[in-house]
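Of the protein chains in this complex, one is absent; all others appear in place.
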Amino acid sequence: MPASAPIRQDVARSASRSTGIGILGATGYAGVELVRLLSAHPGARVLALGSRQDAGAPFSRVWPSLPAVQRVLEDETTAPEAWAERGVEILFSALPHGALADRAGAWLGTGIRVVDLSADHRPGRAEREKGSGRPAVYGLTEWCGTDLDRATLVANPGCYATAILLALLPAARSGWIRSEPIIVNALSGVSGAGRAATLTTHFVERIGSAAPYRVGEEHAHLAEIAATLGHVAGTTPAVIMNPHLVPMARGILATLAVPLARRLELEEVRAVYSACYADAPFVRLLDEATLPETRWVCGSNRCDLALRLAGGGHLLLVFAALDNLMKGAAGQAVQNFNRMMGLPETTGLPLTGWSSG
Amino acid sequence: MPASAPIRQDVARSASRSTGIGILGATGYAGVELVRLLSAHPGARVLALGSRQDAGAPFSRVWPSLPAVQRVLEDETTAPEAWAERGVEILFSALPHGALADRAGAWLGTGIRVVDLSADHRPGRAEREKGSGRPAVYGLTEWCGTDLDRATLVANPGCYATAILLALLPAARSGWIRSEPIIVNALSGVSGAGRAATLTTHFVERIGSAAPYRVGEEHAHLAEIAATLGHVAGTTPAVIMNPHLVPMARGILATLAVPLARRLELEEVRAVYSACYADAPFVRLLDEATLPETRWVCGSNRCDLALRLAGGGHLLLVFAALDNLMKGAAGQAVQNFNRMMGLPETTGLPLTGWSSG
Amino acid sequence: MPASAPIRQDVARSASRSTGIGILGATGYAGVELVRLLSAHPGARVLALGSRQDAGAPFSRVWPSLPAVQRVLEDETTAPEAWAERGVEILFSALPHGALADRAGAWLGTGIRVVDLSADHRPGRAEREKGSGRPAVYGLTEWCGTDLDRATLVANPGCYATAILLALLPAARSGWIRSEPIIVNALSGVSGAGRAATLTTHFVERIGSAAPYRVGEEHAHLAEIAATLGHVAGTTPAVIMNPHLVPMARGILATLAVPLARRLELEEVRAVYSACYADAPFVRLLDEATLPETRWVCGSNRCDLALRLAGGGHLLLVFAALDNLMKGAAGQAVQNFNRMMGLPETTGLPLTGWSSG
Partner (left out) sequence: MPASAPIRQDVARSASRSTGIGILGATGYAGVELVRLLSAHPGARVLALGSRQDAGAPFSRVWPSLPAVQRVLEDETTAPEAWAERGVEILFSALPHGALADRAGAWLGTGIRVVDLSADHRPGRAEREKGSGRPAVYGLTEWCGTDLDRATLVANPGCYATAILLALLPAARSGWIRSEPIIVNALSGVSGAGRAATLTTHFVERIGSAAPYRVGEEHAHLAEIAATLGHVAGTTPAVIMNPHLVPMARGILATLAVPLARRLELEEVRAVYSACYADAPFVRLLDEATLPETRWVCGSNRCDLALRLAGGGHLLLVFAALDNLMKGAAGQAVQNFNRMMGLPETTGLPLTGWSSG
């Protein structure tokens, strides 16, 4: 065997500065993407990994796809002070909804800034739901302005909410939306249901099957969509959302039918969306002949959008595709991290998808 | 709704009489289902099979899944007289759109009755499109009344159109629909795109991907939907239809959002749908807690429906699932055949799906 | 090979007599196939269904794919006497391995005959393993001769064992096998792992992945294979078995490399296999140009076989495909039932697969 250079996935790490990172919920589907992205991120040093179920095992034994990550998983109920002392400056939590809420204050009290991928700190939660009550920046990156710069607690948006809001906000802010309900149909890969083994996520129950669930006004993401529409666009149109599980591992495809207050031309609509996302590296407006496909975004941090008019110009159709584990979870969390740290927004984040897979 | 016979899966084969059958396009995905169903049908004798590409080969070499069907495939341009002389009384054509139109008259001229699974004889075709111009009964079986009894030419509905019309007609006929557009989102398995090998149907391009296509007002099935709504319910509400290919072999899941002219209660809606399909053995109204899944209908001739209200009772959501090759094609063709022959509607047709697969 | 009745798919239901059936484990993947097959079987009346987890619910709520089966599920620990009094004559048990062993005697004591789909009564079990110790007929139907006629306890073979033994027994009985180990590689759909929700059966862990497991000499089916080779062919060659999970719901494909004691010609091999299965309606020897595919057998009770010679005629390759839930479980159980009752072997069992799905 010839000699070979040592493995160095992350070249040219800035000698001057990289941020200490801790990750809770590191072995779930969003967690492993955080580990993958941040381990190769030139502005990050992953210092600690926590897991509910796999504490004590090396990460690479749980996820052999990442052979270089041999750090031993710690108990997720670790004391924040211990991680702070070891240099953790930013905590990413991919724990299930409700698991971090009680402890968020303890983490923040150490000076560690927190990016919470669960629903616990997102806007619009009902009173009865668990949440820490602490104010958080809602990290829909493209619409955050400078709020992220000094944020100490970021609520990372839901995967459906990200797709739907990126599709809807330019129209909402333009005052185009009529008071009739917006109809959203959305398709999700099974990783959106999490890594817990249930009958719903059993291979045999999902392969070959399309299945709607929590339809109409039932889905929890509607609350953060409504709150954000109100906050950003000053309008809260009714939204009907019909999510469906389809037999693929990842990807979200949202199809929106938006009743318009006046007749529009496609050119005008495209101009507004183009201007709106002109500086957004991860939002792509497809050309007029192209509709998005989830395989074009999976593996990337992009959200692809397409626009069509129907009903004689009185109905706007918007199609949005993203990878629920990337732009819909871990990717957007890293995008938020980049902004929190003053790094270029695209640092360590792929623009390119897998093409086939 | 016409009265319909009770379900009897195993009817004693009438000793006195079975009908001679010919099938064109026998090796496509709908064709092979026709062969499978009719070969085991107690009221049918399959006498001749035609194929564009596989003429000269025994059927079971092309489709080894049907070992008992060893009949040699004939050229699809066979002379109708020859098949008539051999005893063919009913021709099922699963040829591609446009392929039968020119020859339909020749077949009918021999006295053979024709069930055409292509779009050639469906209502609502534009002038420029190919069609034979001959009058046909639109074979949406549950809504045909006695039209099928003496029909000589039956236009078998499209797969999407079947799901959407079964979901919509009870509401339309009740006068509930407001003038705003109905939004239909539909998911289809890849067999809906036919057996022709194209980049679109390539395994690697489809697995892991959800992809909208021909959205808004583009899909050809909208014409037969509009024509049938007008004919049966005397109303032609605008319909927006967004079809999506998802990575499964078969199955259609249609999700309809129907704006209502007045506020309704779910009880009232369920009562109307229940009454409408009380005698329809292949339409099932699911209980209030259940939404349809395509795996529950695949392999069967059923269409499963679910009903929900949203928007404070002003928006009706209807969910419909069927197997595009069964109730959406070959199964409905056999259902129509049963009615044409005066057989119990369920003869030779499975009510039960595959459960897993 | 015992003589076997010709294929008659639709047997007139005997007016005089049908057998009372009880099914335990009715909502697992093999169980639901038993329910589906036996509910439509002209010689069976399904009188009672038992389930571990779903007791109290109507069967069709658990499996909406079978709308006609509305019988309420009973607790699986039901008293055998109660079912006997209600007319159950044959019990099919699709309970997990070990669950029936302690109670088998109680069931048999009532006079009910038992077909056990678990491993509990199969030959070759190690001493330490749980089993009832009662003598059972090993129900590899094609090789049972008349043993099934009066059997009171039938051990239904494992899915892998069925494929491998059907592929191997003709060669073994012919004395062709050299003492070197036979190498078997086998692929299985995920339903073979059962319906229990585990990380292994999670959709996201299986889609896109091929994974060997329990390789070499570890798999439990090797014991029943060895015992049957000894019993039927008087020889016990070493067998290495490498099973793999592949991302499909059902189907087994076994590929065997069999070292030969002498050089053979393909013609001779084919003649022996043809003769051996001449009266076996569910075993098909494919022509020389064709290799089996699981999609051709899924949904049917068939096992398709193909034969090739390599190594200058000194190595026999056998390829076997079957549906693990049909010929590998529920279908073979019904085939055994037919033989136990003196019915034609093919009664109520499909010879035809799904073609696409």
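Chains: A, B and C, in written order; residue numbering restarts at 1 for each.
Here, a contact is a pair of C-beta atoms (placed from the backbone, for glycine too) under 8 Å apart; a residue touches a chain by one contact, two chains touch by 3 or more.
None of the values given here were measured: they were computed from a predicted structure.
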Given the contact rule set out at the top, which of the displayed chains would the hidden chain touch in the full complex? A, B, C
Touching residue (missing chain; options C:Gly111, C:Gly145, C:Gly216 or C:Gly234): C:Gly216
In the full complex, which of B:Ala249, B:Leu285 or B:Ala310 touches the chain missing from this view? B:Ala249
For the chain that's not shown, point to the residue among A:Leu73, A:Ala136 or A:Ala249 touching it. A:Ala249
At which residues does subunit A meet the chain that is not included here? 1-9, 11-12, 29, 32-33, 36, 39-40, 42, 63-68, 142-146, 191, 207-208, 249-250, 276-281, 284, 286, 290, 293, 295-300, 302, 304, 325, 344-346, 350-357
Go through subunit C and note every residue touching the omitted chain. 180-181, 183, 185, 187, 189, 204-205, 207-213, 215-217, 238, 240, 242, 244, 246-251, 253, 255, 257, 259, 291-295, 298, 308-311, 315, 317, 319, 321, 356-357
Residue numbers in subunit B that touch the chain omitted from display: 29, 189-191, 195, 197-199, 201-204, 206-208, 247-250, 357
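Keep in mind that, in the parts below, only the chains that are shown with their structure count from here on.
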Return the distance between the CA-based centres of subunit A and subunit C, expressed in whole Å. 46
What is the distance in Å between the mean C-alpha positions of subunit A and subunit B? 40
Subunit B to subunit C, mean C-alpha position gap in Å, rounds to 35
Set of subunit B residues in contact with two or more other chains: 207-208, 249-250, 293, 295, 298, 356-357
